[in-house]
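Missing here is one protein chain; the remaining ones are kept as they sit in the complex.
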Amino acid sequence: METKSVNPSYKLELTSSPHVHSRWSTKQAMWFVVIALIPALVSAVVFFGPYQLLIVLTSVVFCVGTEFLIKKIRKRKTTVGDGSAVITGLLLGLILPPNFSLSSTAIGAVFSIAIGKEVFGGLGYNIFNPALVGRAFLQAAFPVAITTWTNPNFSVDTVTSATPLAAYKFDKIFTSIQPMFLGNIGGSLGETSALAILIGGIFLIAVGVVNYRVPLAMIVGILIFAGVFWMIDPVKYPNPAFQLLAGGFLFGTFFMATDWVTSPLTSKGMWIFGLGIAFLVVVIRIFGGLPEGVMYAILIMNSVVPIINRYTYPRIFGEAK
Amino acid sequence: MDLFIIFISAAIVNNFVLSLFLGICPFLGVSNKTSSALSMGMAVTFVMVLTAIVSWILYFLILIPFKLEFLQIPSFILVIASLVQFVEMVIKKVSQPLYRALGIFLPLITTNCAILGLALLLSMREYSLIQSIIFGLGAGAGFTLALFIMAGIREELELTDVPKPFRGVPISLITAGLLALAFMGFAGMI
Amino acid sequence: MKKNKSLGYEYIKGLWEINPVFKQVLGMCPALAVTVSVMNGLAMGLATTFVLVFSSLLISSIRKFIPNQVRIAAFIVVIATFVTIADLVMKAKFPELSKALGPFVPLIVVNCLILGRQEAFSSKNNPLRSLMDALGNGTGFLIALVVMGGIREMIGSRTLLDYPILPAGFEPWLIMILPAGAFLTLGLLMGLANFYVDKKKRNQQQELIAKYRKPSTTLEIKGEEA
Amino acid sequence: MELTIIIAIATMGGLGFLFAGGLAFADKKLRVEENPLIGKVNEVLPNANCGGCGYAGCYDFAVNVVDGKALPTGCPVGGEETARNIAEILGVETGTTIKMVPKILCRGGNSEAVKKMTEYYGPISCKAMALVSGGDKLCFYGCLGGGDCVDACPFGAMIMNENGLPEVMEEICTGCGICVKACPRNIIEMHPVDRNVFVFCKNQDDPKRSKEVCSVACIGCGICARKSDGGIEMVNNLGIINYDKLDASKIPFEKCSTGAIQEIGGRDITVN
Amino acid sequence: MKIVIHMITTLTLIGVIVGGLLSEINDWASPLIAANQKAETEKAIFLVQPEGKSYETIPKTGIEIYRVYGADKNLVGYSMVSVGNGFQGKVKIMTGLSKDLSEINIIEILEQVETPGLGTKITEEPFKDQFKGLQTTPQVNWVKGKVPEQPNEIQTITGATISSKSVVTIINSGLAQARNLKERGVL
Partner (left out) sequence: MISLSHSKTFKGGVHPYERKVLTENMPFEFMPNPKQIIIPLTQHLGKAAKPIVKKGTEVKAGELIAEQDGFISSPVHSPVSGKVSKITVGANVIGFPKDAIVIESNETNEIVFMPLLDPEKVTPDEIRERVKIAGIVGQGGAAFPTYIKLSPPPDKKIDVIILNGCECEPYLTRDYRYMIERTNDLIAGLRLIMKAVGVEKGAIGIEDNKPDAIIKLTEAVKDYPNISIEVLETKYPQGAEKMLIKAVTGKEVPPGKLPFDVGAVIQNIGTAIAINDAVAKGEPQFTAALTVSGLGINQPKNLIVPIGTPLSDILDFCGGVKENAVKVVVGGPMMGVAQYDFSAPVMKATSGILVLTDEEVNEHEESTCLRCGKCIDACPLNLIPTKLARLSSLEKFEDAEQLGITVCMECGTCTYTCPANIPLVQWIRFGKQRVMALQKERQSA
């Protein structure tokens, strides 16, 4: 057949429909998250000194290195470019205590990527949030080092160096709200400044990387659950605002629980997920042996995500309600 | 309150599977479908409660008065085995659908160390009959919970690209490890 | 089925080829629970081997007299007896170990490894073969437990058989002696074992391919060879 | 102490008695008829009832294997040997005792089949390629070259060769037939291992088009059918062999212009 | 029917043999086990009362408490077992008390299931030694992160605050019971 109209110098493509695609790409979303983490990183340096950059750097380098190495061993295409390992490294670094030892950081980073992610098949297949897996591993392996806190640079209190939650748990001391909002308190590198986290978090929601449902559910949840206890006994139990700002809750809210891979797919599921985390956080903080429970709460809810998904599939169009 | 603590302790804090390592075989085996995990969990819980009652009676009303503590293991296992067999027969007679849902898991339960572990623990801890029942219920609930979560994850893992040497049992073990890590959050809650 | 195997093989196969823990995935509970140290692993392995060997011996001797329907019940009772003996002996002679192993000595009864070997082997083979098989499987189990215990003790407590072997500068990973560490260690070990086996298999496969592969251009297949 | 012994004996004896009685009762009342294959498969299983396969015990696994719901390789305890035994039991199911092996009935590899003027982009998998206008090759009946069968083989008995066609290593093959199901073009068929005459093509196009799409296609000329005394029939421009009537000596292999029909292990016909 | 009889006899026979066999072995083992247990308790009693040479069980107390006598049969103090909840489960402590219950001699952790490497530090010397000669009035107290100043204070273990606190709580509750018994004149 005569087809002068079709250029014969190269082969046209034969693909399945649809033939056009949106501009969104995984890579782009990943780098947005990296950008959103910058305020938290800055707050870490401001409050705890420049050494903290080394911790984060170590974490990032080892995360990326591990990912690269494992893909090499598995003879798969390297996926370092998509930025996910960088994010894991950043997140892990930012939830470690200030002046944490670099060698332990490296161990945690390797564990995060190797066991938290790659052993499940790599990006997109992991069940648990890799950074939290790394943190939980470090918590279990080096429980003393990881609960040794340093005072922030502008601290008025020179004696105690505990986090507000530990101060509450063991000594029944409440920290006031204002330093907690700015970040002038003891705690993990990136977790102390609510302000910096909010800037990053709102940016993520604004550009559409993060769905608002999970953060909203978590915040609403903690206010409700903490509020109930607070109303029962305001002396014994901390108020909701304290619960919201203390520890890693906000950081977990915006950067950990919203991780695409390990959070539910469906909107109903996202609400259940967020509320579940908030509930577990309150329960662990109040009844548990540990002062902080955000990490465990998110990990536990991560583990039930498949089940949440399963039972919250949306009603298929046209099916009886 | 005491009973509540026994229940929570057995179900979550000192979960049979994740911190006491009892019932690992069925945990690894029957956790590949949520439906069968739930059925298995229910069957185990049922048998656990029955075992708690029967072994309590056997231990505290027969073995101890007659100073036969040394017969604990063989008599417990025989009782459990016949109990399971009996339950299987009853279910089969009473309801075929129930048998298809629960009954087929019963042969597995005989060799499930969680059941015998339960019987041994309750005699060791000298629980009362009521406490034993609650303990059995809690242990069963904890087992079901772990199995159900694991099944959910494994259904998901079916769809993933786990490195070949890690497929199957190794990845299940690693997942269980991470699950145990996550459940450490409940430590100290008793 | 395969009666032509030598007695030595019946022993050797248990060590690696059908290693109870790594290959058959049996007896996981004790493998995870008691392996916080080499000593515990050793004790548990020995106790299990003891029960396995004697029950295999006994069951293969009386296998002809047991009706099929009560086979399993009879096996369990026999096993339970030997477990009780082991338990009593341990309590009487090694109270410390017995305490460390807790309820896991009685739980040998429900170790599927033991019942599994009876079903799969002893009830079909003569006592001598069964003995070798049981010894092999017991040793394989023992090896697995000691390896697990060794790794966990070394990294988790910096010691081996209570002697510090890693430098004091090494901060022990407490996770290794926690439940989570047990799962992770076993999972990783099994993964590595599979990796090694896969590699070996791949090489064999390559050889097979090289051996049986026909020249692709002519597609001449000699079907009669098989 | 005397008393203790007596009570001990009585207790254990009693328990044994009760248990045996119950079992005997169950055995009498609740026996069910079953597929004999299930028993056979159950016999080669380790019977540890560990649940490692994900089914409720070995017997349940056997039931599911026979039903085709579980793979023969599903038993982690038994390992490869058990898998082989099961596969062999299932293979025998078809009634013959001769080993069955899969035959790839297409020889249109990269160098024989004519390619389309477009290039397929998308998942490299036969089942996905078949949906997008049938992949890269012009022939709508031949091998797609995506290697689904190779991936499906649980025993590693298949490989893709340099020409983009799968090959079966019959010595490793267990005859489980999984590859047959994996092929969306149905070009893989199970045949007894001693069968050696095949039409290596499934193309049903008219002669002109078949010539256009592939240099080794059966063009439907019918020469073989006319000489074969009913051993070969022409259906939709394609020679179909009726193995009951086939007499290989009557087939004029050298007359087949594309070499689509061949006797393997016999004359070596190389087609350019 | 024959098979049924066969089944029943086989299993009954096995049961009978097993029963007999086990009771024989038990005859041999049970005294040894009892002796082991006794030795263990004795060891602990004297461990917390180093001067003790003999002891006697005090009946009808509701708790496990022993009078310990010295070389010349004089009362040197009490050895008390108290049980309570730790971080993860039961903790069982043997406490050596002075005659007037005002001072702790030595403590020994008999049983515990605390977090290995962390909570288990309560069984280690640095922690236990803090209790040597500790005043019990008004009760034992703990401080966190600083050196104890009062004679009735001990310092908690870093990272295992709850386990440390539990030990103190358990000892205090034991003490309270012991004091109560003393008042009633049972001791």
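In this document, chain identifiers A, B, C, D and E correspond to the written order of the chains, with residue numbering beginning at 1 in each.
In the analysis below, a contact is a pair of C-beta atoms (placed from the backbone, for glycine too) under 8 Å apart; a residue touches a chain by one contact, two chains touch by 3 or more.
Being a predicted model, the structure only gives us computed values, none of them experimental.
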item	value
Partner chains on view for the chain not depicted	A, B, D
Absent-chain contact - pick from D:99, D:127, D:211 or D:227	D:127
Missing-partner contacts on subunit A, residue numbers	1-7, 12-26, 28-29, 79, 82, 121-125, 211, 260-261, 263, 265-267, 313-320
For subunit D, the residues touching the chain missing from this view	116-118, 121-123, 125, 127-128, 130-134, 140, 205-206, 209
Those residues of subunit B which, in the complete complex, touch the missing chain	158-159, 161
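By definition in this document, only the chains that are shown with their structure count from here on.
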item	value
Graph distance between subunit A and subunit B, where chains that touch are linked	1
Most distant chain from subunit D, judged by the mean position of its C-alpha atoms	E
Where subunit B and subunit C are represented by their mean Cα positions, the distance between them in whole Å	23
Centre-to-centre distance between subunit C and subunit A (centres being mean Cα positions), rounded to whole Å	40
Shared-contact residues (touching 2 or more other chains) in subunit A	115, 119, 137, 140, 143, 289
Of all residues in subunit C, the ones touching two or more other chains	25-26, 69-70, 73, 77, 80-81, 84, 88, 112, 115, 174-175, 178, 180-181, 184, 191
Chain contact topology (line, ring, star, complete or other)	complete
For the subunit D and subunit B complex, residues of the former touching the latter	4, 7-8, 11-12, 15-16, 18-19, 22-23, 25-26, 29-30, 49-57, 59-60, 76
Touching residues (chain side subunit E, partner subunit B) in the complex	15, 18-19, 22-23, 25-26, 29-30, 85, 87-89, 115, 162
Subunit C-facing residues of subunit A, complex	104, 107, 115, 119, 137, 140-143, 145
